[in-house]
Structures are given as C-alpha cells and as structure tokens.
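Report on one structure; see the data block that follows.
Subset of chains shown; positions unchanged.
By letter and in written order, the chains are A and B; residue numbering begins at 1 in each of them.
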C-alpha cells in the first residue's frame, strides 16, 4: 500500500485538523467577547463551557487520528474516511450544543463515541486479519 | 517499506488509543462519583489528581506516537512495539499511582520517561542511519 494513494484518509485528517484550528479560534473569539485575557481560563459559564468543549476535542483528537489511520490502512480507507466524516460532524454538534448548555453536549458526544467505536472495531478487525494472513496464511 | 506491513506499530498505537479512551472514561466516572458536572474541573483532591493524571497522559500522547513510529519505521518495528508496550504499562502505573497520592505517580512517570527515552534514541539512530545510507552510501 502506497502512502500517497491514501488521499481519502489524508483529506479527512487535514479537514479535521482545520476543524480543530477553527474550534481553537472560537475559544479565542469567546475570550475577546468576555474580555478574558490569557492565561486566565475561568470566567462566566458561557466561556467555561466553550473552553471545556474545546479541551475535550483536543483530548480525543489523537485517539481519533490513530483509529482513523489504523482502520483506513488495515481495513478500508473509504469506510474509515466515512466514519471519520461522521466523527467531524459529531464533534461540531457536540461543540455547538455544549455552548448552549452542558446537557446539550451529549447527543454530539455519544455520536462521536459511536464513530470512534466503528473506527476502533474496523481497526481491530483489519489488524487481526493482517496477522492471520501473514503468520497463519489464513485469508478471510 | 509497506505501510500495511507495520501491523505491530499499528496494534500498539490502536491499543494505546483504547487505553487513552479508557483513562478519559475513568475521569468521567470520577466526575459522577464526586457529582462534578462539566465544565467544572475543580473539586476534592481525589478528583483533581485523577483529572491531572489524565491531562498529563494527553500532553504526552502525541510525543509517544511520533517516537513510536519514527523508531519503528527507521530502526526496528519489534523493538519500538516492545518499548511502546512498556510505555503503556508505565502510563497505567502512573495513573493508578496518582489516584492514590501525588507522590505515587512518580515510579510510573519515570518508567514512562525511560520508555520515551528508548524510543527517541532508536528513532534518532534510525534516521541518522538512513541519512548516512542515502547521502553518503555508508551502510552500518
């Protein structure tokens, strides 16, 4: 498998990194709106929710990237890219919901977990298939 | 080197991302146990320790992934995967220790640093060897 044939995974990765940059910028705009100068990270509940929403996205982003690429390389790049797009939509719903209220973060969060669950299962299946093929000559 | 032949590195990456998801969940369970609703990140010392333990794992996770893959691709995938497993064990010891007391985080932390040190040295050695081979035709 050639690395530069994986442009679907690269495109989803690049789009998701642009989304992460955009979410960081939203936190910056919220800082300006509420006049909260760095390094402060506390303020009115609206600011603390958007700050925390971003942090949660940051915490899960490397997990997402690992699962996207292992499932994409070892199972199917199209399936991984589709689940990756779902994850990006879910993260946006999560972020936009969290801004409104703590409770409204949940639908997007569960959707993001579902997308990660799909990617993780595809990755595990793909790696297991690869090991069976290489070491046991079993072709599924 | 074929990307989908690197299933050892992929397996360690996927397992470590599942560990990171599990640690995030442990923080969520601690939130529920102490009734600390997001976006709050302060509370009793037990909660603040588990929250901080997770944050430290998040901060180091991309560093770990870069060192795992550079050492695995340019030096040896088996050696990198072994040091990667050591890192995962160390991170679990760190996390479980930190929950008990701030001091008990240290053995796991130093073990994680040792694993990162090994991966970093293997990566540097592997890249240096690759440059010597390609540009100076020196085969070590």
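List of remarks:
Going forward, contacts are C-beta pairs under 8 Å (C-beta built on N, C-alpha and C of every residue); 3 or more make two chains touch, one makes a residue touch a chain.
Since the model is a prediction, treat every value here as computed from it, not as a measurement.
Every protein chain here is a copy of the same sequence, 2 of them drawn, and the whole complex in this file adds up to 3 copies.
What we mean here is this: only the chains that are shown with their structure count from here on.
With centres taken as mean Cα positions, subunit B sits 19 Å from subunit A. Listing the residues of subunit A that touch subunit B in their complex gives 1-3, 6, 45, 48-49, 51-53, 58-60, 62-63, 66-67, 69-70, 73-74, 98, 102, 105, 116, 120, 123-124, 127, 130-131, 134. Of all residues in subunit B, only 2-5, 7, 10-11, 13-14, 16-18, 20-21, 24, 37-41, 54, 58, 61-62, 65 touch subunit A in the complex they form.
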